[in-house]
Each structure stands twice: as structure tokens, then as C-alpha cells.
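To start, the structure itself, in C-alpha cells.
Note that one protein chain is taken out, while the other chains of the complex remain in position.
Presenting subunit A:
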Amino acid sequence: MTSKAVILIGGPSRGTRFRPLALDQSKYLFPIAGKPLLAHTIDAILKIDTVTEILLIGFYENSIFEDFITDYNSKLRYSNVNCVIKYLKEFKALGTAGGLYQFKDEILKNNTSDNFLLIHGDIICAFPLVQMIEKFEHVKASSNQGKKSPDAILFGVNLDHYNYDLMLTMNSTYHTSFGLIVADPKENDKVIHYVEKPESKISSVINGGIYLFNINVFKLLSDAKIEKIRKANDENYFDFIDEDTLSIERDILQKLPDLNQTYVYNYKGFWKTIKTPADAIVANELYLDLIYQSKQNCSLAKPSININPPVFADKSTKINYTKTSKIGPYVSIGKNCVIGSGCRIVNSIILDGVEIGNNAIVKNSIISKNCKIGNWTRIEGSGMNLVSINELIRKNGTSKMKALLETNENFKVIGIRDSGNITILGSNVQVKDEVLVLNSFVLPSKQIGEDLKYEVIM
């Protein structure tokens, strides 16, 4: 059974779209529902009992993840979990597969199985990893060539099944930004074609960025590497070739269908890539929902007249409940915050040490560490969130919804069209009493004394 998992986390030059939040830290350490984004992925991997090592591959400085990894490893040791997390730093940005090739030996060392799990770190979903492994084993067992392992199990996301994912398809050219998988349902969903960002929509199943690879894919990477070196040395070949970089999509996925041993695991739940701060708000919604519906929902705030679940509030946070305060749904509140009386917080992420005055309303926003928000302030993003999407789809149906989105510029879904529909306050920002901050980004340590609408404050 699978014993090694790899999470690809890229590097600082890749996280620029996550500003202003990424100014303080890596987006992977951004806390959602009480733990960093990366911890959600790691915890999903830890549900596979057989995994003994999780390798993070990227080109961030070692120091960025040092504390996170040390804490995590001691926590794992303390709870007798036989698994170690390691960070492996690429010597430069190596593309999606260059790091795999560089750290091939690490991945193969002590690998007790013939496969390994690979996850793009910026994916959020319900991570049905155990099911993917089961599919691998099932294909292997039913192989008519005598228990031959498949080359790979791809994670195919069918976007038509989850309301939020459906939003991704509302743009009629959405297929040009994903890899599309064509599989044969009669043959156990064997992949017969893979195409990266095609011009025509040949399939509604997209590559979800999670793979269970047979270790023989390293052969494909070696071949690709040799080919690159050959081209780089070819005097008749004029284009610049960076022989260090390799690509999962081009050098592995596009070659797999011809080898006839790749299958797709069909997934129909929530799925999203986290690139921008608006995506973090979506991740907060989706993960809180996931936790709320799971057995671990005791980590969330108890539903009450003040708490509309799901809500996560750290124990150290002081919320001044009056009978009229209302928090939730989809709210994460960090450590040592003070929330005044009569506050309304919905669909937002409040980081550590934030103070919010009385009678304030915070909606579709991210409030970074140590911000101070005055009385009767309104911190708002006006985009459509999960609740409003679900409501609209329930009322109008999906086809009418699609028409609405295409014709009405005002319908901006958070995390999909652009990011001008949420509000983000950088750390240590102060907002005076009664001020409105609407659909604006405020960089750290600014004082806001007057209303802001659709502004970026440097």
C-alpha cells in the first residue's frame, strides 16, 4: 500500500496573486478553519494509514516552513503516528515535475509500495485519497495480465455536480484553463486521451491535480530529460531549452494514455485551486462545510442563537455575545481576538489578535493579524458566496443561473470572475468608527479614517 506522498508547493515568485496576504507569509500557511491550508492537505493524507513520509517539494526558503514542519512532526510523534514530514527545496523553479525528478531517490527510498501519491498543494477538495488507492488496487487485482499495477490513477473532477464547481463552467471557455481527461466508462474509466487546455470542449472531466503514480513514471521523466538535453545540444534547434524543468502535464500525463494503463477516479464533490485571496474565502466555506458534515465537527463553535454554523472560533478568542450578535455561516476566527457586542460576521476569515468594535458588520472579507476595527464599521465584499449561489440555483435552476451570470456584470462570484468583490485588510490595519470598506484591498499597517469603495490602499 501507498507509503509516500508528495505535495508540490511551488515558491514565492508563484504566490504573487495571493497578495496582499502573501506579503506576510506563504499562502500555504494561511489559516482556514483553525489550521493552515497545507495542514488540511496533510491531514487528508494522514487518513491513509500506510503513509510514512510526506514530502513537500518547492523552492521557498527552508525557513518558511521550518516551524510548521517541526511542530507538525512533534505532534505526530506525540500522538504515535508513524509518519514524517520533510521539506525538499528545489535549487530553482523546476516546473511541475522537475522537483520530482530531482528528488526521485527521496521518493523511492523506503517506499514499500510500487506507487506514490502526488498532490498540488493549492488544491482544495474532500481528498478521497483512500478511494483512489482502492481504485489502484482494484485495477491491479482485476488486471488480466496477472496483477499488473496501473501506470496512474488520475483525479478526474466532474464540474457539473457541485454548485460552486458549476460556477467554474459558467464561463463558456472554461476548458481552456484546465487539463481535460477522456476516459472509457466501459473499461473501468481507463484514460484514452489527455489534453492540456484545449480549444474545444472535448470532455467535462478535468484534471484535479491529484495523482497516484506508479513509480515507473520516473522512466517517462528520464526519457523527457534525455530528449530535452538532446534538443538543447541540437545546433539546428533554435529555441531556448531549460533542460532542468520538467512538466507533469506535458512529460507524463500526455504520454500516459498511449501506454494504456492509466485510469481516472471520478470525483463529484467540491474542488478548487487556491491562487488569490478570494479563493481563500471559498476554501474557508468549503472546508468549514466539510468539517461540519464530518465527525470532527466538535472543533467548531456550537450552534446557538448567536452562531449560525459552520463557525470556527479559537478558544482564546473572546466574543462579546449579546442576544443580538450573529456570527456565521462560514466564519473562521483566529487566536486572541476580541469581538464586540452586537457584531455580525458572515463568510469571513478573521486572523489572530484582531479587535472588532460593537455593532460592526464583516462580510465576505479577510481581516489579517492585529487589525483594529471600530464601532459600527462595515467591512464588506459584495460578491456572491456559497450561500447566495446555492440560493440562486435553488430558485432559478442552473440554466437560468448561467444566463444571469452571462448577462449581468454585477453577478460576481467570489473566487471566479475577478477579485474585486471581496475586502482584505492587511495586518495591523486600523479602521475608525463608522467607516465603510467595500470591495477594497488595504496593505498592512494603514489607518483608514474615511470610506473606501473599490480601492487598493498601498
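Odds and ends about this structure:
Assume a residue touches a chain if its C-beta (ideal position, glycine included) is under 8 Å from a C-beta of that chain, and two chains touch if they have at least 3 such contacts; residues count from 1.
The rule is simple: contacts and distances are computed from a predicted model.
A chain of the complex is left out here; the name its UniProt entry carries, from "RuvB-like helicase", "Large ribosomal subunit protein mL60", "Proteasome subunit beta" or "Mannose-1-phosphate guanyltransferase", is "Mannose-1-phosphate guanyltransferase".
Contact with the chain that does not appear here is found for just one residue of A:N359, A:N385 or A:S427, A:N359.
When the missing chain is restored to the complex, the residue among A:K104, A:R344 or A:K446 that touches it is A:R344. Touch with the chain that is not drawn comes from one residue among A:N62, A:N110, A:N233 or A:T322, which is A:T322.
The residue touching the chain not shown here, chosen from A:H40, A:H175 or A:R378, is A:R378. One chain is missing from the display, and on subunit A it is touched by residues 322, 324, 326, 341-344, 346, 358-359, 361, 363, 375-376, 378, 380, 382, 434, 436, 438, 453.
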